[in-house]
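Okay, handing you the structure first.
All protein chains but one are shown at their positions in the complex.
Here the chain labels run A and B in written order, and each chain numbers its own residues starting at 1.
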Amino acid sequence: MSVQRDATEVDAERRLILKCLLAAGLIGGVVGSAPPARAADATGWPTDAFKQKSQDDALKALYGKMPEESDKISLDTPEIAENGAVVPVSVDATALPNVTSISVLVPENPFTLAASYQIPEGTAASISCRIKMAKTSKVFAVVEADGKLYSAAKETKVTLGGCGG
Amino acid sequence: MASIRVRAIASDDSVEVQSLIQHPMDSGFVKDSTGNLIPAHYIEVVTFEHGGKPVMTALWGPAVAKDPYLKFSFKGGKKGDPLKISWVDNLGKSDSTEATIM
Partner (left out) sequence: MLRRAMAALLVLCGALGGALALPVFAADKVDPAAEQKAFQAYFRAQFPNVPQDDFVNGPYSMDKGMRKQWEEIMQFPPYDFALDEGKKLFATPFKNGKTYADCFPNKGIGIRQDYPYFDTKAGEVVTLSMAVNRCREANGEQPLNWETGPLASIMAYMSETSRGKRFDIKVPDDPRALAAYEDGEQYFYSRKGQLNFSCASCHVQSAGKRLRGDVLAPAVGILAAFPIYRSDWGSMGTIERRFTSCDAQTRAVPLKPDDKTYRNLEYFLSYMSDGLPIAGPGTRP
């Protein structure tokens, strides 16, 4: 006899597994800060935020608030990307206190949120990574520090290479 | 384990971590030679743990470059300590490894 489990049962089970995984330290969780407002799936990945096409929507989904510009964020991206498939990005927000999150957004990309980094206490507020850019765009670094949101932007040009193939 | 390269180097009171993970990070927007879309296949979550606590959690989307790289630093690690790294992707695949801080 097959048992059809209803949605609430499956949900409850998922939440239990999630709690166990978090407790066992097997998946990430940020200690000491409010978790993102909504739509994190079972592994803690913010599904909604990564689906958004506009920067405002992505930030609302991820943080539930809007950033103010800050000159305390050092954002390093190339002026002209050597290849849009591999663009090095460095964000240094060590000048801000109690940073808990650093995100990289590319408004001209099909989905604006590229990556988000959860920074626990004891970890420096500085990351370097490599992203894909579909075309010339501003690259935004958004930093959550002491519960407030800050941003800095830099434009990176992306053109077609002449030597591709 | 084979997909994750890590260099974790301790100096003063800080550990600098550089990682390179072998993964296609297909965005789902690229077509193959026959004109069919290559399905999206990208790492979603990467966790770095030291002493049982997360020192970094990376939430990635399809815009992260292929064979993704990450560099960051954390305090409290010493030479010889283990550093655990694991990832899971949108298709449910995963991998993990343990590196030793040098």
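Following the convention adopted for this analysis, a contact is a pair of C-beta atoms (placed from the backbone, for glycine too) under 8 Å apart; a residue touches a chain by one contact, two chains touch by 3 or more.
All figures in this text were calculated on a predicted structure; none of them were measured in a lab.
Colleague: Decide which residue listed in B:R5, B:H41 or B:K75 touches the omitted chain of the complex.
Modeller: Of these options, the touching residue for the absent chain is B:R5.
Colleague: Which parts of chain A are in contact with the chain that was left out?
Modeller: On the side of chain A, residues 78-83, 85-88, 90, 128, 130, 158-165 touch the unshown chain.
Colleague: Tell me where the left-out chain touches chain B, residue by residue.
Modeller: Interface with the chain not displayed, on the chain B side: 5, 7, 18-20, 22, 24, 66-67, 69, 71.
Going forward, only the chains that are shown with their structure count from here on.
Colleague: In angstrom, rounded to a whole number, how far apart do the mean CA points of chain A and chain B lie?
Modeller: Distance between chain centres: 14 Å.
Colleague: Which residues, counting only chain B, touch chain A once they are in their complex?
Modeller: Within the complex, chain B touches chain A at residues 14, 25, 27, 29, 44-45, 47, 49, 52-66, 68-76, 86, 88.
Colleague: Where on chain A does chain B make contact in their complex?
Modeller: Within the complex, chain A touches chain B at residues 25-31, 43-46, 50, 85-87, 106, 109-111, 113-120, 122-124, 126-134.
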